[in-house]
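Before I ask anything, here is the structure I am working with.
Missing here is one protein chain; the remaining ones are kept as they sit in the complex.
Presenting chain A:
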Amino acid sequence: MIEVGENILFYLPAVPLGTALLAFGIRSRRMVEVVHFAGISSVALLSLLLVQYVLRGQTLLALDGMLYADGLTALLVLIIGVVGFLDGFYSIGYLRHDLAQGQVDAKGACFYYGFYHLLLLTMVLAAISNNIAIMWVAIEATTLGSAFLVGFYKHKTAAEAVWKYVLICSVGLAFALYGTILTYSSAFAVVQDAHRAMLWTELVGMARGLDPQVMKLAFVFILIGYGAKVGLVPMHTWLPDTYSEAPSPVSALLSGVLMKCVLFGILRYYPITLQAVGKEFPQTLLLIFGLLSVGVAAFFILVQNDIKRKLAYSSVEHVGIIATGLGAGGPLGILAALFHVINHSLTKSLLFCTVGNVARKYGTRDAQKIRGMLKVAPFTGFMFMAGLLAVVGAPPFSIFVSEFMTLAAGLQGGYFWPMILFLVLLVIVFVAFIILISDTVLGFPPEDLPRGDAGWLCLLPLGILFLLMAGLGIHVPAPLNQLLQGAVSVVLGGK
């Protein structure tokens, strides 16, 4: 094993930055694919390396405490590395199709890969920054980086979606900035040191001394601000447009990884608020936002016709489930939420990538027109079915486990009726997606549609995601378990 120590905190952002610059400079399709693949593989390997350090019990600090990695960081970096790799892998096959069709030229592809890595860079920065202001900047930067990817096809509808996305998320992030400043000012009043009052590690240590009133306000701002970007209801309105207009692998990255980065922004404030104002306030707030998101999304999932919009609303629903888990609180609730974060990343990435194949095959995303997927494209159809079953929490897939844990945590927290409501809402989602499978995957395809699946480049990443998703439902490997437990104690106590 190579010993890189805390230098890994420099390598992690440096690799995507270098890859992005290279990609922007290249004009050949073949070259840029090689560079891209090397880039995503290196980030994935570095993320595994970081996880290994953290599992050994190390917390890494670098650059005068500005960069930091603990259990929670490692979990997020793992998601960025692994899911980012798989989505990036899928992008290769996806873009080759566009190139072959002439929709995109080699320059466009280089542009795509460049921004892909810029987005990875900003996400990694958001994950490893210990300075709450830098974290805010990084999260804001993810909006800009991803905006280019969302509007990649330059359609009119895509432009509108990007506009909505940037506008709402930026307004939201302005709220988060207030929250950040409030936290800073209340910390500054305690330590009288501008540098220390910015560092998360310091904030957690002094959280008990912070002004509870100010911190309540700060948490509300943070929750609304970052909440807008993760898509909590009622700040979610940009999300369905953005997710459905973006190229499929980008939707997968947005829902699977970016959303989690922003969510971890909220999670960083959770232990501070917990200690400053007690658990009642943040938990109630999260529970309300959580159930509201699940509830509103459930009905929208039922009535949408565009399968990508359905999946987008499903992302809102799952953010709601994660928030419900956090709201239920306690070690079990936090564990449920964090495990759900992993499961949702894998499952939603699988689904969005699959939809990429489906939409190309049928030339539409309209659920009323797609029929008999299992007969037309068996592998894609099977993956779509498995992904949808997983997303509604059917065993043996991993979301079954984390949803069940959320339920148990809620009952443990004494929220009996809210949890019954939660279950009823989940049944609505279940019904919506089961009907979708019944209509689109099963049954008989249109006569004139040629049979045949997408190329292996567009299938292999799906297979890997499927195996991960199904595997975690049956068995959680010991290192991941340890990592999760570590992350839970970070969220609960900041250690």
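Heads up, the rule we're going with is that contacts are C-beta pairs under 8 Å (C-beta built on N, C-alpha and C of every residue); 3 or more make two chains touch, one makes a residue touch a chain; residues count from 1.
Here, contacts and distances are computed from a predicted model.
A single chain of the complex does not appear, and UniProt lists its protein name as "Na(+)/H(+) antiporter subunit A", one of "Cytochrome bo(3) ubiquinol oxidase subunit 3", "Radical SAM protein with 4Fe4S-binding SPASM domain", "ABC transporter permease" or "Na(+)/H(+) antiporter subunit A". Note that of A:21, A:167, A:303 or A:435, the residue touching the chain absent from this view is A:435.
Residue-wise, the contact with the chain that is not shown comes from A:394, picked out of A:302, A:394 or A:464.
For chain A, the residues touching the absent chain in the complete assembly are 372, 389, 394-396, 400, 404, 407-408, 411-412, 419-420, 423-424, 427, 430-431, 434-435, 438-439, 442-444, 475-476, 481, 485.
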